[in-house]
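Just one protein chain is left out here, and the rest sit where they should.
Labels A and B are assigned to the chains in the order they are written; within every chain, residues are numbered from 1.
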Amino acid sequence: MSLTIALAAVLAIAAIAGWLGFARASRLRGTTRLHSLPVYHAAYAAMWAALPALLFLALWSPVQSRFVDQSVLASPEGRVLPTFEMQRQSILSEAREIASGQRDAGFNPESTTLVPRFAEAENRFATIGGGIAILFALAGAVFSLRRSAPGFRARTGVERWVMALLVAASLIATLTTLGILLSLMFESLRFFKLVPVTEFVFGTQWSPQMALRADQAGSSGAFGSIPLFWGTVFIGAIIAMIVAIPLGLMSAIYLTQYAHPRVRSWMKPILEILAGIPTVVYGYFAALTVAPHVRDFGIAIGVSSASSESALAAGLVMGIMIIPFISSMADDSIAAVPQAMRDGSLAMGATKSETIRKVVLPAALPGVVGGVLLAVSRAIGETMIVVMAAGLAANMTANPFASVTTVTTQIVQLLTGDQEFDSAKTLAAFALGLALFLITLVLNLIALTVVRRYREAYE
Amino acid sequence: MSSVAHPQRTGASNDARLRKRYAAERRFHFAGLFAVGLSALFLVFLLSNMAWKGLGGFTHYEAAMPIDFARSDLMLDPATLKGPDASEVVAGADVEGLLSKSAGAAFGPDAAEMFGAAAQRSVGRQLIRDPGLLGRRAKLWLPVGSKVDVAAKQGGDGAIQQLVHQLRAKNALRRTVNIDFLTESDATDPSAVGIWGALKGTFLTIMVTMLLAFPIGVLSAVYLEEFARRNRWTDAIEVSINNLAAVPSIIFGLLGLAVFLNFMDLPRSAPLVGGLTLALMTMPVIVIAGRNAITSVPPSIRDAALGVGASKMQVVFHHVLPLALPGILTGTIIGMARALGETAPLLMIGMRAFIAAPPSGLTNPATVLPVQIFLWSDEVDRGFVEKTSAAIIVLLLFMLLMNGLAIYLRNRFEQRW
Partner (left out) sequence: MKEKMPLNATTPMPMPSAAIAAEATRAGPSTTEANDLPPEPQVALPDEGPAPTPEPEPGRTPKMRAQGVSVFYGDKQALKDVSIDIHEDRVTAFIGPSGCGKSTFLRTLNRMNDTIPSAKVTGHIELDGEDINSADMDVVQLRARVGMVFQKPNPFPKSIFENVAYGPRIHGLGNSKAELEQIVEKSLKRAGLWEEVKDRLGESGISLSGGQQQRLCIARAIAVDPEVILMDEPCSALDPIATAKIEELIHELRGRYAIAIVTHNMQQAARVSQRTAFFHLGEMIESGKTSEIFTNPTQKRTQDYITGRYG
């Protein structure tokens, strides 16, 4: 908790520095003309006091827990811990939780002996880190206050700090992408050390149960991802799109071309509500309401293998979820087609539908296609509907009443329940995640480029 | 040159052709109407389906139960019930056995299991409120167990239905608002569950998300729109942000798991980590909305401010940003609503644990409402169906509220230049 105190101290120093800066500048103002308003002198001092110290604290706090763990393990009590990594980790985390008061007693007796070590190490490193942060703050305050003078350009200095903040903020977005890519690749590489890439990419068997013991029979685990991608495509890119493209496109056409403005002003928000419903609600609806009916219907038309976790139920509901998405993308594309083009067709005696089908839609096609690609990307990355309504069996079937499984379902399945962090089973989730990320990335990039080119064409 | 010179526009074949064209027109028009109608119908069906299944979850049945505390073997001392540890003391007593015995005595052997955790909790509360009960025989209204509740609401089979009839006949059954559903947390017994824990977890998580995503999102929108020079780097940032907005949410969960949990050792299942993860997910939405709002501020405003000697930074923070704020807020609320309904990334960072107590801080294990819905939907007990749907109603109300606020803001404050 000592870091929290350091944080408070840094903020207090910054506040005092700011106040001093303001007072000093105000005093100077009485005698001469300042370049910058006193408030900028205050902000300048406060920023110099706070920002470097806060940056240090932000970097320090994750590092500190590492130092603490290391020093605990190096202590006499730490050295006698079992060498088996998992067991050691669980004892460590128990001890950490007891030390920080999140838990009263540990399950492992060893953890209790570590508690004082933890508290002590925690205390030591927090004091070091907090002390350095406070030094930073003081140094910043002194540095900035000494510069205060009538001609000093405090505003420029403040603006330079603000600029740094702006740049840092926009870098975070890039770093997120990079972070996703690196963390997925890092874990995937570990996975591909255990399972060959070729098996993962080309294999048609998926049964991620690893043997608990090496001599156990028949459960070596198979990591062929093709059935998962087939299931994903079947549900998200085929069934869902068969539902969503016609309905979404026709809705957009109706709302933009036919509907009375008042109808449009009501129907558009209603479609937006459909888009705003959380996917867990769709999933529940699919599993509880739609799936049983789909199964009964399948059995009624003679599909004896109809499953209550059918691809059709998940796909249908996902299609409904995607309708507003396609509709709004198509709406934008159709609206971008110049009125002059529509007038040109109408003025020759084309009917409205002829104008739409033969002039407006062909002109809007790139935008619509881009929208559909984005919708596909969204459908194949959708998780909750398939987790709740699709199955776990990795079947390669085109029978919509049968059960298939998807990439996202398997990721959830692999990472929930008992986790052992180094097993191929857990790491496989990251390999699947990497594949999913790359596929959606490509789809998104194509779609975004197509849509942007299309918009530029009519601007 | 009169219409005689245009023979194709008269005559039977032309009329037939025209009729066909108009039929096609009507079909197309109808197809559009059908598509819109069907989409609206889906929504109506979905909402009414949830309402029909879930509204009952906000009420529960209570049975009038005569209990002879004086002759019970609770072994509770009225004095301890006044102390600060009262609830723990009650929890240690065998209320369950007492209820079972009393119910059996009052309504026959089939009734022995008619009460669940909710009734025990209720007895405990009433004892703490009035320790004097211990010395006498009293008739208490107690929420019935899930099986009886479901049977009373939707009909049940055999013995349970008989029990419901018997209770009704004795006027010992009433339906009341289930306040516990809003004030309690998760439990294994569906009669005792509540959403308060999940709501509090949601609140903490969304707070973290908002505190991180809003400032960072707005600042980077400002930078990209107002300061960044067009070059390869800013192009890369732009592409990366647009793409991030379309990356599947579960990928952010994997990122959170790998970076926040495994690399930074932050606590599992904590609102802090959930908030961080959702912030990364929401930020691109805010950046995109922010950039659109900033672009729509006319250049004349900037020129005017620059003309009176404001620095570029002052122009942006004094003029452009305030004018763009309604647009930014609208985008932010929509992004927050999306984060509020998100489930998948939170499953990845372990927010799916069974958590019976509301989280007291950012690092305590917690769950959020959508995940709670997911967890309950997995339960086999029939009593959970109603609770799940009721929780969905609460979630949808929140979404509706936030989206409504966004639409209001858009209509009220957004300026058309």
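We adopt the following convention: a contact is a pair of C-beta atoms (placed from the backbone, for glycine too) under 8 Å apart; a residue touches a chain by one contact, two chains touch by 3 or more.
Every value quoted in this text rests on a predicted model; they were computed, and no experiment measured them.
Undergrad: Which of A:P116, A:G131 or A:G344 sits in contact with the chain that's absent?
TA: A:G344
Undergrad: Take the complete complex as the reference. Which residues in chain A touch the chain that isn't displayed?
TA: Where chain A meets the chain not shown: residues 260-261, 338-351, 354, 358-359, 362-363.
Undergrad: Please output the residues of chain B touching the missing chain, sorted low to high.
TA: Looking at chain B, the ones touching the missing chain are residues 1-3, 6, 8-9, 14, 17-18, 21-22.
One rule holds in what follows: only the chains that are shown with their structure count from here on.
Undergrad: Using mean CA coordinates as chain centres, what's the chain A-chain B distance in Å?
TA: 19
Undergrad: Residues of chain B touching chain A in their complex?
TA: Checking each residue of chain B against chain A gives 21-22, 24-25, 27-29, 31-36, 38-40, 42-43, 46, 49-50, 215-217, 219-220, 222-224, 227-228, 236-237, 239-244, 246-252, 254-255, 257-259, 262-265, 267, 280, 283-284, 287, 311, 313, 317, 337-338, 340-344, 347-348, 352, 363-364, 370-371, 373-374, 377, 385, 388-389, 392, 395-396, 399-400, 403, 407.
Undergrad: Within the complex, which stretch of chain A touches chain B?
TA: Touch residues, chain A against chain B: 62, 65-66, 69, 102, 155, 159, 162-163, 165-167, 169-174, 176-177, 179-180, 183-184, 186-187, 246-251, 253-255, 257-259, 267, 269-274, 276-281, 283-285, 287-289, 320, 323-324, 327, 351-354, 356-357, 374, 377-378, 380-384, 387-388, 408, 411-412, 415-416, 421, 429-430, 433, 436-437, 440-441, 444-445, 447-448.
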